[in-house]
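Selected chains only, in their assembly positions.
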Amino acid sequence: MIEDPIRSALDAGKTLSNVWIMLGSGLGLEIAAHAGWDTVTIDLQHGHGGFSHMVAMITAADAAKTPALVRISHNEPGYIHRALDAGVQGVIAPMINTKKDAADFASACKYPPVGARSWGPVRAALITDGDYTAHANDWTFCCAQIETQTALDNIDDIMSVDGIDCVLVGPNDLCLSLTKGEKLDINAPEVIEALDLILAKAKEHNVYAWCFANDAEYARMVAKKGYQIITAGADVGFVAAGAEAALKAAFDL
Amino acid sequence: MIEDPIRSALDAGKTLSNVWIMLGSGLGLEIAAHAGWDTVTIDLQHGHGGFSHMVAMITAADAAKTPALVRISHNEPGYIHRALDAGVQGVIAPMINTKKDAADFASACKYPPVGARSWGPVRAALITDGDYTAHANDWTFCCAQIETQTALDNIDDIMSVDGIDCVLVGPNDLCLSLTKGEKLDINAPEVIEALDLILAKAKEHNVYAWCFANDAEYARMVAKKGYQIITAGADVGFVAAGAEAALKAAFDL
C-alpha cells in the first residue's frame, strides 16, 4: 500500500488546508508549504508554469513532504497522465460540466478496469517504491471542478461517475456563470445556495467536497458548512499583499 | 539623454523604496512592483535565477516601468556586462572589500575612459533608443556592497574609486563580520556605528547611500539617519509571512 495522507486525514474527519501556487516556483511552493499547510495545489490553469516547472514543483512538494495536486489547464488526457506520471497524487480538472466531461476525466486518471489511463508511471512508481500500478486507482485523487450552471444541472451525473474522488467548487467562476457575468461576488445568494447543494450531493454520492476560498472568512464559513478541503491562500496574493503592506509600513505609502 | 528616474529622485531629495526579488519569477517581480515600490532589486546572489530568469525579470521590470538593479553573485566582469547589456540600470556587487575590488567593479561597469567595460549593449541600446553608448557611464548605477570589517577599513579607498555611484550596506553580513560570527543582529551597536560611518563617508565622497533593512522599523530608522535608498521587503518574505498568516487566519493554525 502507498501511504495516503489525504484520505487518511479526511476519513478521520480532519479538515485539510490547501494553499494555491501560481508563480511557477518550486522554492515559492516550498516556502508556502513549510508554513504548515496540509496540501498544496500547483495551478497550471491560471497560474504560471510549463512542463519543467510542473515537475520541479511536484518534486519540491515531495521534498517538503506535503501532498500536492496539479490543476491542469484543460481536461485533456495528455495533461492528466503527465502530471500523474510525475508522481503527483491529485489532479484537478477545471470546467467539468457534464457526465461526459467527468467520464473522460476519470478515464484518463484511472487504469483499467475503472478507466483507460495509459501506463508508464516512471517517477510515480519510483517514489512509491514500485507499488504504484497495483494501488494507483485507489491512491490518485481526482478532483472535478464544479463551476458553472451546467455543472449544477448535471451534478448527479457528474458525481456518479466511477473514479471521481472529489469535487472542487470554484465560487468565482460559479458566480460569473450563475449570474451570467453580472457580478463576481462569491457571497452572492446563488453561490451560497450552490455551495450547499454541492456539499449535500457530495455526501450523497460519497465524494469528498473541496472549496476554494478567497479569504479566511470564507474559508471559515465553508469549513463550518462541512467542506473537507479548503483553499485559503495563494502565493500571488501573499506577494501582492506583502508588497503593499511592507511599503506602507516602512514608507507610509 | 536617457531618462534617469533614480538620480532624478535622489537629487531631488526623495528617499527611494526598494523591494528585493529572490524567487526568480518575472510575474512575482511585476506583482511586487505594482504595489508602488520605486525600484526593484533582482537578487542573483542569494536569490534564485539563471540567465533566462535575469532577462525575464529585467524585461518584467521594464514592463512595470520600475527601475531595476541586479545583484550579481560575484564581482566578475562577465556577470556585470551581461546584466547591463540586458538593459538594467543598476548593478550591485557583493563583498566589495578593497580598493581593488571597487576598481575592478567600476571598470567593468563603465566604458572608457572611466573603465574598460566591453562594448555590445544590444538590448540596452534598444530600450534607450540608441542613445546608450554616449550616456551609459552617467546612467548606469553601480552599487558597491559594504558588508565586512575589511570594507570599513578601506572605506575611503573604496568610495574614492571613479565609477562607484552608490554604496549598499548589508547589515546582516556586516554584523557577522564585525562580531566574528558571534551574532546575527542588525541592531548590534557595532552595526549601527558602522551605518553612521558609512553614511557620513558617502556624503563626503559624494556617492549615494543605500541600506538593506530586514523590517519596517529598521527601514524607518535608516531613513531617518539619511539613507537615500532603502530596501524594506523581499518576495520570499512576503510568501513566508503570507502563508503563515493565511493559515492562521483560516484555520487557527
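Read from first to last, the chains carry the letters A and B; within each, the first residue is number 1.
In this text, contacts are C-beta pairs under 8 Å (C-beta built on N, C-alpha and C of every residue); 3 or more make two chains touch, one makes a residue touch a chain.
Predicted model only: the values in this text are computed from it and were never measured.
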Quiz item: Taking the 2 displayed chains as part of a homomeric complex, how many copies does that complex include in this file?
Solution: 6
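Heads up, the rule we're going with is that only the chains that are shown with their structure count from here on.
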Quiz item: When the CA atoms of chain A are placed over those of chain B, what is the turn angle between 0 and 180 degrees, to the nearest 5?
Solution: 180
Quiz item: Within the complex, which stretch of chain A touches chain B?
Solution: 15, 17, 19, 23-25, 27-28, 31-37, 48, 213, 215-216, 219-220, 223, 230, 232-233, 235-244, 246-247, 249-251, 253
